[in-house]
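All protein chains of the complex are present and in place, except for one that has been dropped.
Think of it as A, B and C in the order they're written, each chain with its own count starting at 1.
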Amino acid sequence: MHADIKMETLRQLAEVVDQQIPFHNLLDMRVKQYDLKGLEMTVMMRTELVGNIHQNILHGGVTASVLDVVGGFTAFASLIDSRDDWNIDELKSRVKTLSTIDLRIDYLRPGRGEVFTGTGTVIRAGNRVSVCRMELHNERGDHIAFGTGTYMVG
Amino acid sequence: MHADIKMETLRQLAEVVDQQIPFHNLLDMRVKQYDLKGLEMTVMMRTELVGNIHQNILHGGVTASVLDVVGGFTAFASLIDSRDDWNIDELKSRVKTLSTIDLRIDYLRPGRGEVFTGTGTVIRAGNRVSVCRMELHNERGDHIAFGTGTYMVG
Amino acid sequence: MHADIKMETLRQLAEVVDQQIPFHNLLDMRVKQYDLKGLEMTVMMRTELVGNIHQNILHGGVTASVLDVVGGFTAFASLIDSRDDWNIDELKSRVKTLSTIDLRIDYLRPGRGEVFTGTGTVIRAGNRVSVCRMELHNERGDHIAFGTGTYMVG
Partner (left out) sequence: MHADIKMETLRQLAEVVDQQIPFHNLLDMRVKQYDLKGLEMTVMMRTELVGNIHQNILHGGVTASVLDVVGGFTAFASLIDSRDDWNIDELKSRVKTLSTIDLRIDYLRPGRGEVFTGTGTVIRAGNRVSVCRMELHNERGDHIAFGTGTYMVG
């Protein structure tokens, strides 16, 4: 698979993740960047995402949701990166079976802020199973949470 | 603390969890039961909660959100159960600092169904830190996910 | 594969796990039972396994070791159970690639006791990846630890 086909696959996937997943729209999760290194997503703080009304803190479920998506699509980017023998249709078929096996979230500090950004890195790349580590930061760079996810990528 | 005060505390907390947490309202998460044994919550499937549009499956972030809430308030119920020396104001002050330290979700099968119910059990009870195991089932009794959460309860 | 071939495979595997893994011998971990439902292992308390000298408590690494082995071979038993098309040589070849992807241990109470028994159950069975939950109890039935492990089974 040529590099430009890989990039085109990522571009199309980014559009799906950004616009066509109903739950992402409900939370207004947005794709900031998606390349062969992984997916970067943001979510803006707003009243509907608050979990602790006394302190105006992001609900832990939002953190888990963002990091799960970042981890899964970062794992998939790594799969795209590693394979040169698939065409865009095979990749599209494969992404349908992308799923989370297990997910761990470590909450480091209260989710205060206005824009939260999730990033990820593959720590174990496989043809079937990949493992990612993810991080969530606010707009001031405060580190809100770590994540670790194991994903079925094929 | 008398048993009836404990029950009144739980009743008031259940109302908060059911109606006053913005993110719970966004997902339409509802308290089914809250007693000294723990919290039981439900969420109805609807389009906005879908993560996989090809298969109409609940987003993994919804699963994580429900199980995190179930775990935290189940841990808090256990704390209420164990202490006889607190009044309702002390408990209300204490619940404000209830927070998740870490959370693990094991996704067992795709989240297909119409009503999802989360339940939990305390496996390690402490005055500061408690650990819960949680489960999510659909209305047919299919086991969708397991959770394990470590919570700061005071 | 006939049921008796499955049982013979398990019997041979049990002998390997019980006697031929150097680290199992170092800890004196013993197979109590191995059938299609899973592996049950025991370890006897002795001075060399102590982690906390003030309180004579089992080292947390022993707990993790026992539960990891129980989880992996319980996952493998489930694979044997599910497949009727493999012969004993294929299974032996497959067990060589059995490996842990990730492992979570929840320590519930101090590891006091004389005989510790680890048991496990498959919670997600797959042809490639399986997930197990494990438990460690002492001889009085005190629940010492929970485990959750994700294993590559082929």
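Basically, a residue touches a chain if its C-beta (ideal position, glycine included) is under 8 Å from a C-beta of that chain, and two chains touch if they have at least 3 such contacts.
Given the structure is predicted, the values throughout are model-derived calculations rather than measurements.
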{"item": "Touch with the omitted chain, as defined above, among A:K32, A:R94, A:R124 or A:H137", "value": "A:R124"}
{"item": "Of B:D81, B:D102 or B:E135, the residue in touch with the unshown chain", "value": "B:D102"}
{"item": "Missing-chain contacts mapped onto subunit B", "value": "101-102, 104, 124, 128-129, 131, 148, 150, 152"}
{"item": "Contact footprint on subunit A, counting only the chain that is left out", "value": "104, 106-109, 123-124, 131, 133, 143, 146, 148, 150"}
{"item": "Absent chain, residues of subunit C that touch it", "value": "20-23, 25-27, 47-55, 59-62, 64-66, 68-69, 96, 99-107, 110"}
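Just so we're on the same page, only the chains that are shown with their structure count from here on.
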{"item": "Length of the line joining the C-alpha centres of subunit A and subunit B, rounded to whole Å", "value": "24"}
{"item": "Inter-chain centre distance, subunit A versus subunit C - centres from mean C-alpha coordinates, in Å", "value": "33"}
{"item": "Residues of subunit B whose C-beta touches two or more other chains", "value": "104, 106-107"}
